[in-house]
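Missing here is one protein chain; the remaining ones are kept as they sit in the complex.
Up next, subunit A:
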Amino acid sequence: MEHQLLCCEGETIKRAYQDTNLINDRVLQTMLQAEDSYLPSANYFKCVQKEIVPYMRKIVATWMLEVCEEQKCEEEVFPLAMNYLDRFLSVEPTKKTRLQLLGATCMFLASKMKETIPLTAQKLCIYTDNSIRPSELLQMELLALNKLKWDLASVTPHDFIEHFLSKIPIHQETKLILRKHS
């Protein structure tokens, strides 16, 4: 019977449309509350990390954004990956040579959480110019999950955009532009 099961869905990824029922103050309050449990510590450069300093975070963040844009990831993937990165660095002293590996791992996880067809380990390794191997990425994935307590449903600034836009009395088209810039 199996051979008769023909899949007719195309290659394009179908996205659910925005649920306007979710844009209300009750949801916003819940999100604000939930956000607190996913905040990284503000002073991890001083208190936790010995090698990593702010400019290194900036370099790896810029690289991560480039990868996400080139791979046309869903827009929430990048902020989510950054949240994982900061939360990891808040608890685990990390060598600077492992920072890119960590960045790749965070994108790997964020993409799995948000995308229908997530980034593959192999693809991410290519973006590091093969300086990391897929096996290292998978190991790091387990370490990161452990440090993040397997809790990946972070609330990120991106999640608030729709809520804030809905509160600004402007025209729909202006909203689209504003959304792009935010």
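By our rule, a residue touches a chain if its C-beta (ideal position, glycine included) is under 8 Å from a C-beta of that chain, and two chains touch if they have at least 3 such contacts; residues count from 1.
Operating definition for what follows: contacts and distances are computed from a predicted model.
Of the names listed as "Cyclin-dependent kinase 20", "NADH dehydrogenase [ubiquinone] iron-sulfur protein 4, mitochondrial", "Rab5 GDP/GTP exchange factor-like" or "TBC1 domain family member 15 isoform X2", the one that matches the UniProt record for the absent chain is "Cyclin-dependent kinase 20".
When you scan A:23, A:91 or A:145 for touch with the missing chain, the hit is A:145. For the options A:16, A:153 or A:168, the residue in contact with the chain missing from this view is A:153. Between the chain not shown and the residues A:44, A:78, A:108 or A:127, the one that touches is A:108. On the side of subunit A, the interface with the absent chain consists of residues 1, 4-6, 8, 108-109, 112-113, 118, 120-122, 134, 137-138, 141-143, 145-146, 150-153, using the contact rule stated above.
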